[in-house]
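Every protein chain except one is present and positioned as in the full complex.
Per-chain numbering from 1; labels A, B and C assigned in written order.
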Amino acid sequence: MNSEQSEHNGERHGWRETLRVIIFEADTPLGKTFDLILMLAIIASVFAVAFETVESVAADYGRELRIVEWVFTILFTIEYVLRLISVRKPGEYARSFFGVVDLLSFLPTYLAAFIPGAQTLLVVRALRLIRVFRILKLARFVSEGGQLLLAVKNSLPKVSVFLVAVLTTVIIVGTIMYLVEGPENGFTSIPQSVYWAIVTMSTVGYGDLAPATPLGKTLASIVMIIGYGVLAVPTGIVTAEIGRADRTKKISTKACADCSLGGHDPDAEFCKRCGARL
Amino acid sequence: MNSEQSEHNGERHGWRETLRVIIFEADTPLGKTFDLILMLAIIASVFAVAFETVESVAADYGRELRIVEWVFTILFTIEYVLRLISVRKPGEYARSFFGVVDLLSFLPTYLAAFIPGAQTLLVVRALRLIRVFRILKLARFVSEGGQLLLAVKNSLPKVSVFLVAVLTTVIIVGTIMYLVEGPENGFTSIPQSVYWAIVTMSTVGYGDLAPATPLGKTLASIVMIIGYGVLAVPTGIVTAEIGRADRTKKISTKACADCSLGGHDPDAEFCKRCGARL
Amino acid sequence: MNSEQSEHNGERHGWRETLRVIIFEADTPLGKTFDLILMLAIIASVFAVAFETVESVAADYGRELRIVEWVFTILFTIEYVLRLISVRKPGEYARSFFGVVDLLSFLPTYLAAFIPGAQTLLVVRALRLIRVFRILKLARFVSEGGQLLLAVKNSLPKVSVFLVAVLTTVIIVGTIMYLVEGPENGFTSIPQSVYWAIVTMSTVGYGDLAPATPLGKTLASIVMIIGYGVLAVPTGIVTAEIGRADRTKKISTKACADCSLGGHDPDAEFCKRCGARL
Partner (left out) sequence: MNSEQSEHNGERHGWRETLRVIIFEADTPLGKTFDLILMLAIIASVFAVAFETVESVAADYGRELRIVEWVFTILFTIEYVLRLISVRKPGEYARSFFGVVDLLSFLPTYLAAFIPGAQTLLVVRALRLIRVFRILKLARFVSEGGQLLLAVKNSLPKVSVFLVAVLTTVIIVGTIMYLVEGPENGFTSIPQSVYWAIVTMSTVGYGDLAPATPLGKTLASIVMIIGYGVLAVPTGIVTAEIGRADRTKKISTKACADCSLGGHDPDAEFCKRCGARL
């Protein structure tokens, strides 16, 4: 779906191609409009599914919500059929992640007519929200989102090394706490204690599990103070990456022909050292 | 209210203009004094309203607090009238955000004489605290506050991309947790579960809702460890911006004599646009 | 007590001066030893006072702890007297912060003989722990501690601007939550609600107060997501300062005599551009 390919096929000018550009691309005004309307429909349908689970809302507006559900189901069914018709390789789309999510976003409503309870599967619709990132492809967010993604991607090797260290730590800490606190204080098993260690080191601290013995509290204190410093590591990694992305973005690749000095500003037209035209 | 305009009108020299400068500007000694006294009055009135809601304080000092309330109400009424008189466009001020807040900061006390309970609206006074940022316009905080604001402003596009990602994540995570934990463990609805996801990913972790099933705890652990890394992203963005603001501050103050371009590197000897010696 | 002054007086060579150097300075071997022993005594005495408040420990080792207390009391009394004798201006020392803390670290034990319960004042001893920072004056921590302190100090103006913004936010948020949740959900007064807002925005999240109404939970969610981004600001400020301190530390102040290029490495002996000896 890169731009060169779409230019090539742009000559076909069939209604299918026009439909495909509207539905799958976000470069044309119609494509943008379609994406925005789809996004709003997805958000509205997610809200409808979400609020149907709230008992008081379901009691008062149950009928209205069921109508809304059927409207969205029919809309998404039409959208799915149009996608299948317009796309160049329908089989590939149907088997792709988004193809399956699109199918599952309306299928449960039909199934619920035969199988009671199948409706709860509608929550899969929430996964359609991932499409929101397509909107990020629009104009002004491209460079910001791209930079962020690049920084996060570059951070991954370092962050994964860090996660291995954290996982090893929480298992060891959890095991020690299981021995120290024991089942009588809520640390009923090692997995439970590891869960406590994760809740503590991530500074979430629900308080559903908390050390009760003096030794346990001392150990927990050490874990918290260490967790404090540990929290700094991923932040440092990501910050350094974003800072680097910032810096590299802003330097011109042009070098002076006279003195061959590089590292000019992107808007420089003359060498800052010798004054020669770049 | 920019400096050029105020210079122009400075010739009017009427008592209204003098009043306006005192009340609305913070550049003259009298203006600074007025701003400081107003700030202290706002803080004191907010404290009075706040502590009146504390039952034990209201029982012991109820009468004193009511006197204080009337004193501030009368003071703020006078201030509001003076603002209306001195400002150049009273209608515009009255409809502006601060105009409405100023009005609402004393009106409820009068209304309470007729409508019981109207007094609780006095908490609107807290909004007057936003005026504290006017004090930041004073001398030494100008550059610090300005830099911070600029850094936060520059971070907004990236941070908003990030917030979209976080919101999508908490909805999907909340939906999954609703299916896994179910109403019997407190996850009574999808909005409730999304609330839990936000409480967890922001590492607040009240503990009013916590996973009870092994699968729920495993999922929660994954969410927390991811949330750990996720916390790093906004920090990285803001830090990079502040760092950049710091660096750009060190830009040369020299401007080109020929084309008057500024913002040269500190080590530049020739203008980067026209090549003239700096 | 700066070095020039102590050099001057170094000629006195009296036993008082020797004592003063040992007790108040940390540059001589004896001074270092004294500081270390004092530090250990303070830590031990703090532990003794702290553990005396633990009921089970007090029941089992009450007598031993009382002996330890008297030993430390006598030691600290002797130390105080020696400080008074050796210092150049005893009155000034006695009225200084550390002078008062030193006095209060042993006085309560004597007072307890006449006034029952005066002993609890011994916890003032914990304040003597601040002396631990004197040890930081020793050798290898000087530059690290100095850099950190400088970075924190440079961050103060920006961080205080930020704190004003946070305080204004928590008061406004707390006031709104008081109106939304009300006393029936634990938000009994505005100060109580402001306390909740601080607990939430700092991501501590005890859970002693948590929103119960749907609207309250929605507002709390917004506060948490904002708090998430807000947490990034002080980190960004301090990080930028530490990074700046790092950078400025490492550049030589020497400039090339031939081409006057600055910004050389501290170990550079020749100009990196023209090769002239620096």
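Heads up, the rule we're going with is that a contact is a pair of C-beta atoms (placed from the backbone, for glycine too) under 8 Å apart; a residue touches a chain by one contact, two chains touch by 3 or more.
Just so you know, these numbers come straight off a predicted model, no measurement behind them.
Asks: Per the definition of touch given earlier, which of A:Leu40, A:Ile74, A:Ile115 or A:Leu179 contacts the omitted chain?
Replies: Checking the options A:Leu40, A:Ile74, A:Ile115 or A:Leu179, the one contacting the hidden chain is A:Leu179.
Asks: Using the definition of touch stated at the top, determine which of C:Leu107, C:Ile190 or C:Leu231 touches the missing chain.
Replies: Selected residue, touching the omitted chain: C:Leu231.
Asks: Sort through C:Leu65, C:Leu148 or C:Leu219 and give me the one touching the missing partner chain.
Replies: The missing chain is touched by C:Leu148.
Asks: Sort through A:Ile22, A:Val68 or A:Leu231 and give me the one touching the missing partner chain.
Replies: Hidden-chain contact among the options goes to A:Leu231.
Asks: Can you list where chain A touches the absent chain?
Replies: 157-158, 161-162, 164-165, 168, 171-172, 175, 178-179, 188-192, 194, 200, 203-207, 210, 214, 217-218, 220-221, 224-225, 227-229, 231-233, 235-237, 239-240, 243-244, 261-263
Asks: Extract the touching residues of chain B with respect to the undisplayed chain.
Replies: These residues touch the chain not displayed: 54, 203-207, 214, 235, 239.
Asks: Could you please point out the chain C residues that touch the chain left off the display?
Replies: Answer for chain C: residues 46, 49-51, 53-55, 120, 123, 126-127, 129-130, 132-133, 136, 140-141, 144-145, 147-148, 151-152, 159, 163, 166-167, 191-192, 194-195, 198-199, 202-208, 231, 234-235, 237-243, 246, 264-265, 267-277 touch the chain left out.
The rule we apply is simple: only the chains that are shown with their structure count from here on.
Asks: Shared interface numbers for chain A and chain B above half of all numbers used, same, or below, different?
Replies: different
Asks: Nearest chain to the global Cα centroid?
Replies: Here the chain at the core of the arrangement is B.
Asks: Distance-wise, how many Å sit between the C-alpha centres of chain A and chain B, to the nearest whole number?
Replies: Result: the chain centres lie 29 Å from each other.
Asks: Can you list the residues of chain A that touch 2 or more other chains?
Replies: Residue numbers touching two or more other chains: 54, 203-207, 235, 239.
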